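Only one protein chain is missing from this complex, and each of the others stays in its spot.
Right after this comes chain A.
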Amino acid sequence: MSFEYAPAPESRALVSIKPKYGHFIGGKFVAGGKHFPTINPATEEVLSQIALAGKAEVDAAVKAARKAYTTTWSKMSGKERGKYLYRIARIMQERAREFAVLETLDNGKPIRESRDTDIPLAAAHFFYHAGWADKLEYAGLGTSPKPLGVAGQIIPWNFPLLMLAWKVAPALATGNTVVLKPAESTPLTALLFAEVCQQAELPAGVVNILTGDGSTGALIVNHPGIDKIAFTGSTEVGKIIARAVASTNKSVTLELGGKAANIVFDDAPIDETVEGIINGIFFNQGHVCCAGSRLLLQENVAEEVLHKLKNRMEKIRVGDPMDKNTDVGAINSKEQLVKITELAAAGDAEGAERWSPPCNLPAKGFWFAPTIFTGVTQAHRIAREEIFGPVLSVLTFRTPQEGIEKANNTPFGLSAGIWSEKGSRTLWASQQLRAGVIWANTFNKFDPTSPFGGYKESGWGREGGRHGLSAYLKGVSHE
């Protein structure tokens, strides 16, 4: 007797993917020159041909954004801007299933996640910022805060539409116009978002979307007509951007890598902690900058937690991202799979013990089984470097103080998790941790009202909340 879940695939009939896409410049789709394929990482099927923006396209997009900024958007009242943002938010909700299916096809993440997390949160960011548009004078950011101008925004492939929303919504609410480049491997939902801008009758040039690779990103970063760069991605690229803008007047916010500690104290609620560990590292295949990739267990509960964690991992459903019952989908690209595989091999080579539950990975596509490494120490590469995949490094500590020291002993500082039933311990630990976001008895919870950003090599500035607005306004310190 067994309860096998029959396949429950989401229909892809809902989306129509064009064989070829251009750029979205000045409110219109403009044919591209060179193209490159975007694929479904779960099947390696080519979904469409994507245009590669060069200097001419970047110039045109910046020009369109400047024109929209000067003639329309910066002159419009906050109340009017807010109306457009509300309209965009509502259309995103109306077309949520379409966005979810497209995101899953292009990214490889499970449909359950794009349906229940990515798309609703993206719409929520527009709703939230729509509400700010006419209240900026009262946000405590000066009596008459002014926009910066044209923002160049470069976003990653892990949460394509959600990262777009994090960037576009605050920029528009504060009166900036944008030139946005989605990641090379996940451009489709950004292109659907361009359609939404048309549907919402957003004035031409307020949002411009250019597709391309790192070379397009570099053109945007170095373009003299851009006033602000907002980047989410790797620390490596973030450093290049920081150097590039160092001698210019551009404002910059950077959301970079992380190696978050998920700290389990001996009074933690064990079953919910195990869920939090799973959610911390296997959510979105571990392609999360704030993933709880270092599990720090107090030694007197380490054995029990690991035992329950392994049992729970055996229940994780890895496979077809379009199946509504899938928990962990495909790795986003071959390149990323190679990186994860290489770092995991370094874990083996350095003597950590690897464990994965038995799972049948599909033959086609890019897959990596949920994996934990035990016996990891601070000196292991897998405890230092961001893997950006479903790989958890497990370390132990003896006293709360030692746990905090190990948690902070990293060049990163994006997020951290604390698991304890004792309020005083949670408050104490959160004061000691050098991380921009700290979760207590939960992990990977996001909300537009809450500022997000890192310490140290995890980035500059904050996104979301009142703090996030300041990054798009003149003369406001970036906290």
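Methods note: contacts are C-beta pairs under 8 Å (C-beta built on N, C-alpha and C of every residue); 3 or more make two chains touch, one makes a residue touch a chain; residues count from 1.
Keep this in mind: contacts and distances are computed from a predicted model.
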- Per UniProt, and picking from "Energy-coupling factor transporter ATP-binding protein", "Probable tRNA sulfurtransferase", "Deoxyribose-phosphate aldolase" or "aminomethyltransferase", the hidden chain is "Deoxyribose-phosphate aldolase"
- Where the complex has a chain not shown, which of A:72, A:93, A:248 or A:442 is the residue touching it? A:442
- Query: Of the residues A:76, A:270 or A:346, which one touches the chain left out of the display?
  - Reply: A:270
- Among the options A:6, A:246, A:363 or A:379, the absent chain makes contact with A:6
- Provide the residue numbers of chain A that touch the chain removed from this figure. 1-8, 112, 116, 267-273, 275-276, 315, 324-325, 421, 441-442
